[in-house]
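Just one protein chain is left out here, and the rest sit where they should.
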Amino acid sequence: MYADLPLRRLDEVQGEIAGCRLVFSCLPHGEAMSVLPDLENDVVIDLSGDFRLDDAATYERWYGTEHSAVDAIEDWTYGLPELFRDDIAESDRIANPGCYPTAAALAVVPLVSSDAVEGVVVVDAVSGTSGAGRVPKPNLHFAHVAENFSAYRIAHHQHTPEIEYAVNLATEREVQVSFTAHLAPMVRGIHATVSAKLRDGVAAQEVHAVIEDAYAAEDFVTVVPSPPSTKQVCGSNMAALHVVVDERVGRVIVVSVIDNLVKGAAGQAVQNANIALGLDETLGLPTEGLYP
Amino acid sequence: MYADLPLRRLDEVQGEIAGCRLVFSCLPHGEAMSVLPDLENDVVIDLSGDFRLDDAATYERWYGTEHSAVDAIEDWTYGLPELFRDDIAESDRIANPGCYPTAAALAVVPLVSSDAVEGVVVVDAVSGTSGAGRVPKPNLHFAHVAENFSAYRIAHHQHTPEIEYAVNLATEREVQVSFTAHLAPMVRGIHATVSAKLRDGVAAQEVHAVIEDAYAAEDFVTVVPSPPSTKQVCGSNMAALHVVVDERVGRVIVVSVIDNLVKGAAGQAVQNANIALGLDETLGLPTEGLYP
Amino acid sequence: MYADLPLRRLDEVQGEIAGCRLVFSCLPHGEAMSVLPDLENDVVIDLSGDFRLDDAATYERWYGTEHSAVDAIEDWTYGLPELFRDDIAESDRIANPGCYPTAAALAVVPLVSSDAVEGVVVVDAVSGTSGAGRVPKPNLHFAHVAENFSAYRIAHHQHTPEIEYAVNLATEREVQVSFTAHLAPMVRGIHATVSAKLRDGVAAQEVHAVIEDAYAAEDFVTVVPSPPSTKQVCGSNMAALHVVVDERVGRVIVVSVIDNLVKGAAGQAVQNANIALGLDETLGLPTEGLYP
Partner (left out) sequence: MYADLPLRRLDEVQGEIAGCRLVFSCLPHGEAMSVLPDLENDVVIDLSGDFRLDDAATYERWYGTEHSAVDAIEDWTYGLPELFRDDIAESDRIANPGCYPTAAALAVVPLVSSDAVEGVVVVDAVSGTSGAGRVPKPNLHFAHVAENFSAYRIAHHQHTPEIEYAVNLATEREVQVSFTAHLAPMVRGIHATVSAKLRDGVAAQEVHAVIEDAYAAEDFVTVVPSPPSTKQVCGSNMAALHVVVDERVGRVIVVSVIDNLVKGAAGQAVQNANIALGLDETLGLPTEGLYP
């Protein structure tokens, strides 16, 4: 049964942390960078954004904060298993991806790596409120959020460079993303609608094949024949993708859904830990959640 | 206090209808076309999709239904007041726009008419469930919709040609739209996120000016300095727009919100009636709704 | 269109307030008592709990705060129009009732005044989150409230003595109430389920007649033949009551619904102002709200 755990100060648990082989850090960005470089545990997995980007200048531009551990950045591996599994397996410092970048990059990478699309990729994505953290704020008050929908941080969301970084690292291309985040009146779930210009001569069936082949061997990514809903993956570590080629306008649309708290955060962190520790990647990770 | 009204059969109220000067029809599409051409009332406003498009072939392709009143189509005026006010004033048969096209066209038209953008316009829009009608269906069951978000009818939604028709009629251009509809766990509201490639050399401030100028004199359209939320317009006949130029990727994003049951349906119908009857356009139409 | 208004400090608007004939005060309890006794306006309507009870000791026991304006208490009239209309009309200092007491007292008073019931009256009532105010708190976070239901302040809610005070003042009886408040995952609405032991020999039809007669002449209270839902009165100043006599167990159940922000707060304040100023009581008050 759910109950709030008492919070303890970091300095009170320093000793306990030192005795662990594996550490998951959920410190906020800005704080993770000042604590994690000093840890000597075998494996550290960071759920903040501090070590996801490989470039401090980009970090500072989008996060609006100076990066205080620039030298440590290169120690970290970007932990999206389906794209960087081999790197993660050899790494002991893993930057767990953001929720939006997880949903978006899984959809965008096969399109880009196969040269099926060109131009700026448009990502309109929607999050439940749990993505905004537990701190009470006026814009997270039930009376405001219920029956409400809005975009936020348009053209300035810090996940934009992370999506580009993940895509470009995985595909060795230079793709730009126009990312718009939205808040929906729900608790869990990320829904990303990815739209890109189809390159001339690329057939619809090629695009479908590219996406399906990319994830055919994956336990936690599935390609489905109709638009998936966030609730289908709620409580599970699954990502579900759906592809539509709109030949009339020459674009491809890929929809991607995850549970932001599982595949978009804690579940993916466990998946990364499993890989880094040489365990079965699926250990402890549900593929079935809760419906309805 | 709300209470369900008893439904009466059309043939039982034929006489009462004949005695009215003004008729609002909320018949489903497919049925409106078989009833409305025979009406002899001074003004008829149709909330179905049957007389919105000027081309029966396009109607049949997107609605999947034969158009049984092709000759009557030319009698009808597309009733988006902010774009076609003069035509509406001279018309006695008004096709009330769809909810998605209202939100989308208000955002897209100034961008296109000013030649600020080029290429396919991407419209990712979100609706509350009241847009899907009152008939109970599994996908409208509270237990399914709550805490859920999904896209539907990707590349096949019948509002796609309507958005293109409205935009092209208003701008005398030939623009294509890639439209994706989504269902959010809320009752009311349309939120459209419009994204288009900025034409080379167009400055951000020009884009802002174009949108602001377009609606400066309007009672029911306002341009706001931060992303509007659907709840801000809930219960009112207002549309709120917000513009962001993303110079980094060379695109403009316009967000547009309405209450689908007011500006997206009944309110706009009253607005059209006011215009067609020569009344003050704002009669009976709230600019303030209900919050929270 | 809804937009947050800038907050101004009380001392900045003192002059403007002094120039008003009528003041509505929405200061929190504890603060109202230190400000309102000094006002010299013709009519002051207080939406806090500070002047609702006629007994400072009871106030202090349930609110856990000393009452700093004990001498002023007798200047105030308890403003539930359907029960105390004549007193309100003669008063210039009106304590606007709480949301729960409004819903509960309207249901309980006719039962008690007619001697139809005996013993402790059980009131299990449910509120939307807007009743808890705008200040962001962990228990009002959307991620906590959504899909959640709980009781709070059982046997200690400060509206308990207010319900008893209203009932006993209106009926000249000494009734005790066992009141349990609950929070439901919705924004607006109070739903009170009132249950009391039927006095021996009282027939079901008498109970129905008592409730119907009590409100037959009221504009804002209606007795309905099936259980009303909170959404039926959302946005309106209506209270809807429904009565069931359960002869099997010898109890009567009355359900009562209001919109906590209208009949339970702002709407009732306007109703009280209308009465105190000698205006038509229904001025500016909707009987129809927003559905769905």
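Letters A, B and C mark the chains as written, and numbering starts fresh at 1 in each.
The definition used in the following text is that a contact is a pair of C-beta atoms (placed from the backbone, for glycine too) under 8 Å apart; a residue touches a chain by one contact, two chains touch by 3 or more.
In this text, all values refer to a predicted model and were calculated from it rather than measured experimentally.
Of the candidate positions C:Val126, C:Met238, C:Val262 or C:Ala276, contact with the hidden chain is made by C:Val126. Across the entire complex, the residue among C:Ser25, C:Ser195 or C:Asn272 in touch with the chain not shown is C:Ser195.
Contact with the chain not shown here comes from a single listed residue; of B:Glu82, B:Asp124, B:Glu147 or B:Asp259, that residue is B:Glu147. Here one chain is not drawn; of C:Gln14, C:Ser34, C:Ser68 or C:Ser150, the residue touching it is C:Ser150.
From the options A:Ala69, A:Val108, A:Val187 or A:Val243, the residue with contact to the unseen chain in the full assembly is A:Val187.
Not every partner is drawn; the one left out touches subunit C at residues 119-120, 122, 124, 126, 128, 143-144, 146-152, 154-155, 176-178, 180, 182, 184-189, 191, 193, 195, 197, 227-231, 234, 242, 244-246, 248-251, 253, 255, 257, 292.
Mapped onto subunit B, the interface with the missing chain covers residues 128-130, 134, 136-138, 140-147, 185-187. In the full complex, the hidden chain is touched by subunit A at residues 1-3, 130, 146-147, 187-188, 222, 228, 231-236, 238, 240, 287-292.
The definition used in the following text is that only the chains that are shown with their structure count from here on.
Measuring from the averaged C-alpha position of subunit A to that of subunit B gives a distance of 35 Å. Inter-chain centre distance (subunit A to subunit C, centres taken as mean C-alpha positions): 47 Å. Under the contact definition stated at the top, the residues of subunit A that touch 2 or more other chains are 128, 143-144, 146-147, 185-187.
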